[in-house]
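The complex appears here minus one protein chain, its other protein chains still in place.
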């Protein structure tokens, strides 16, 4: 229910700022947003989780699908996350080694993705 | 569970700032605080509900008992409340006419109580 | 919990302890918040009314447990919340022996100085004011408080 999505453009990066809880009920909206961006030709995507209070395996799955999609276009994908509770979910699943997880938006934008 | 009580003195007024939820589980702590103040000789009491998210009939009962206690000592009792959700509970029970409900702490302190 | 199957029913069984009334508020608050017909103010009404009903059920259960010679059985309080078309129904059930709401003596008017003698007795009046319909039904061993809430004011599309 409680998911906020805010999309903006900075240079060649599309920034998706997510707020609230990413779970089985809300993850489909994030998935559709990522699909829409890629199909519109945006292949460099940053997903900011700074305003996210909760993410579950469904949310992680949507991020994996986003990463896959931009890779097929030689794009870039980065995740912004500094909140320990959320970082922990990436760490214990090992996905912190799969994603480029940056502590700030600027770090993410400066990266290769 | 979630009740915060902060007691301070301003002139002859004792100020009890309450935060959180006043219900059947937490109201006893507020009741004890008010009893303690009166028994220590503090007969002018302001209870600020500015940080209160919820109050039920148990909470209202504790405020009534506080008002009664200070009255037996010719004291004064005021309630600070500006949040419409909380004010509504006073209004529909008619207790807004029983209590001196002030919109700010300064208004309460300036009152006769 | 052998709930009658209904895709829109949420049921909560709580131990008769004052500390858990906040859990009932959380649940009913989440349910009403997800119904776009109910605005925040009406949501607060629901939370308060359901809280009053659960508080009464828990207090009656604790009193009943104290009356029994055997150790308290700790029967749970049940809250059943059904999101209907244009209304939300909440039923709170206890096994606390029941009471007759018609015998409750109304308090003096709030303007009457004698009103201050009564610190309690505000729960059921609040229930009556905050619900669109409320009914106290005796069950075999306790009470079922059936409340109906309709959206008030301007609905907020969420």
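Going by the order they are written in, the chains are A, B and C; count residues from 1 in each one.
In this section, contacts are C-beta pairs under 8 Å (C-beta built on N, C-alpha and C of every residue); 3 or more make two chains touch, one makes a residue touch a chain.
On a predicted model such as this, the values are computed, not experimentally measured, just so you know.
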| item | value |
| --- | --- |
| Candidate in contact with the missing chain, chosen from A:5, A:35, A:64 or A:105 | A:64 |
| Positions on chain C where the hidden chain makes contact | 1-3, 5-17, 19-20, 22-23, 26-27, 30-31, 34, 72-76, 78, 80 |
| For chain A, the residues touching the chain missing from this view | 1-2, 21, 23-25, 54, 56-58, 60-62, 64-65, 67-68, 71, 84-85, 88-89, 92-95, 97-98 |
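In the analysis below, only the chains that are shown with their structure count from here on.
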| item | value |
| --- | --- |
| Maximum centroid distance from chain C, chain identifier (CA atoms) | A |
| Averaged-CA centre spacing for the pair chain C and chain A, given as whole angstrom | 42 |
| Chain B-chain C separation of Cα centroids, rounded to whole Å | 25 |
